[in-house]
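Every protein chain but one is kept in place in this view of the complex.
Read from first to last, the chains carry the letters A, B and C; within each, the first residue is number 1.
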């Protein structure tokens, strides 16, 4: 059994981690911390966990955390980097679901996140936890930076195109739509039901923190700079991301369908849909899958890739569990077998 | 392994049965029929099942069905009663998720369902599949009538009050709210998103088919006629039923909280919430639980019971699997362990 | 032209007042205050008002407010009572959309609202602004307490029954469902889309502030104490209240349909639907109407009344404008002629 601790379990990635770990056959939940809710039973805050999780939120206790094999950080940005070195030094492995270790360049991190990085030395060691790109490195990692939700959907959609070299990587477009749980479980006016329901809007068009993360990942795949326009939108649903990706084909375009199927043939969690399909976000609700379809409208020079995930599962907690499975030598889909709820 | 067939698998109870049975460790899915979609892969209609269900919808074939240990009917009303005798005679057990065998009185059935009953002789044998009331009979049944969604939520909420005899059973009120999946997966104007979203309405106030079913169940519990006003409402959500129940206390009211806790102490799927709680439908989304809270506002003479279920799980497919587990001697919660998605 | 000021215009009742007043032919908007947003253009906060409202939020200025003929308070509870005496003394009339002047008994107010009342002397003078009950008094009022949203829907539904004396007034039940805009435009977790969408729950079953307000209104109609159980629910929509009301008929029940039609024959904003109807909240979205239907299921002893309003219009800002029209001798429907958006 893997002894697991969770730091910061009161948000949506936290409760989703709990949902997955509570049924994971190789995990023993040791502790879950929350400064704000210390003393409260987890199942009181999240009644869906009644009968499944008996833990009580506690103040972070370094010794209890150090007794774990693995600690997940489901905290706001900036927390994990303050605790990582100490835990690693005591032999604990870490998966950070926040952004602290996603960007390799501390200056870039500071630019987008507005704080100085607390342990830039760890950035080099941290492994970007996209299993479909970095499986081997994840297996040996002490510190995994779990990817952002948009970056997961966008990278999985672009990778086959960029790796095959068939598109112009200087003019990529990612038009992304997210459910509002992506904004987290925190009081705010903009994501009230009365504000966000029956409404649709773009946001952060001038620049969003996931832009440098996506660009870094795509550049790792191509080995050269990429040009990307990234426009996120808020859509009135709870869970789900739909990335609509556009790229311009260069000469000698391959059979795109085969290209995608070949790339993901051995991946449990990337489902290349049949030609002509339009994946729906609800087909991955609660599941760890990314479903992808590739189109070439009018046989023209523009490729359109449709990529959907559940932002809280493959875009957060599910991918974290997938990374844990890899790090601890388990079957990669252990505890991740549930089927999406439809309808 | 239990060899299972499903008749009529293209509706919401059908796809929900498939979601549950695909992961059930003791079930082997043998056949799933649909006249309308014969030849279509199940996973093409329901892409959430890709990789989990390889079956293709087929025309109903009596011999293939007769080779099953158990056949679920997830059909419109009136289908199961036409096929039941033949299957039973060939040794197949049946769980009907429609209404054909729910009412014991064929005249009452004809009055509410507008057709003559095809096999009234079987009505006496059929067991009403509410495990919390009829567990022993279900265990020995050949033919189980799976309860309706509203009746499940309402009966589980009223039973402790009626069994303890503390309320006036002549003036019960059940104000119920259902998500629109209760209307089924069929083309209709009234349940279009553009009609039903951002809207709330009562329907069938003069009379709804679940009224006689609920009354029959409550009368079985009390042994005498009950008076019930039942008002269903359509609420703009996909899954979930919230029953708000009102009853008038007679003298010598008991400790209501204890009464409910005692009644359901040994039930895996009925969760009596702590005093003062307000159960939310989302805490049972995708799960087989009924969560209940009991209130006595202002210490007055009116008891208010709040009872929530997922209409497709405890209100349909999940309860059917629970009944199957009982009929085949399995642990009652086999294959029903998933946790509700929150958020 | 009526010179109008609004105190506290950044909430949902505020923006709705602005929407109605901006097109009101007899109103000149003089000032709108907000401590939090002073200096911000109204149309920047609410872009739907671009081109219609040129005002900028300002700090409350007693002299500017005193120069108005009428001041609306669209503030949290407890603000209006601190400013009312001063404004009245300078000849300004007041409509308070909050609860400060709704209860006639200051002790009761303190019990339910948790603060001492700042000007109990004014409670006697204040007129409860339900035009269908108090039209004459409103016409001569200096200070109008605009009713709460639930109380409007519930009282309009019960009044014909209570005034005709045909029901047992000791056992009334009001099962009410509200859209989330009723919770106001303020940051909170519970009304986030990710919490409140695809979900349904009761709240405040032990006691809600609108209970004493409704009871006071119903007792004014009957002249004796009434017994009421009031259960509010949160439903995943933006606007709308659906009140489902239950009462027990006493002997000699009248023709209920005629009773309702007669009661509201001359009311512009109460629409008694044909017998058998089920009013939908969307048919009043953005409109000042209350639509009502009355049922007697199974010709039994329980009357069921269905009453729907838009909580922000007839339940708040629209009713406030209706009261203003009455107070200033205008046609009662001036500026209130818009038709509900369907779909």
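Here is the rule we go by: a contact is a pair of C-beta atoms (placed from the backbone, for glycine too) under 8 Å apart; a residue touches a chain by one contact, two chains touch by 3 or more.
Here the structure is a predicted model, which is why all the values come from computation and not from measurement.
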Where the complex has a chain not shown, which of C:69, C:175 or C:198 is the residue touching it? C:198
Among A:84, A:306 or A:321, which one is in touch with the chain left out? A:306
One chain is left out of this view; which of B:53, B:197 or B:228 touches it in the full complex? B:197
Hidden partner sits against subunit B at residues 12, 179-181, 183, 185-189, 191-198, 236-238
Pick out the residues on subunit A that sit against the missing chain. 171, 173, 175, 177, 179, 194-195, 197-203, 205-207, 227, 229-231, 233, 235-240, 242, 244, 246, 248, 276, 278-282, 285, 295, 297-298, 300-302, 304, 306, 308, 343
Provide the residue numbers of subunit C that touch the chain removed from this figure. 12, 15, 19, 22-23, 46-52, 181, 185, 197-198, 238-239, 271, 273, 277, 279-280, 282-287, 291, 337-343
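One rule holds for everything that comes next: only the chains that are shown with their structure count from here on.
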Cα centroid separation, subunit A vs subunit B, in Å, comes to 37
Taking each chain's centre as the mean of its CA atoms, subunit A sits from subunit C at a distance in Å of 45
Subunit A: which residues touch two or more other chains? 12, 181, 185, 197-198, 238
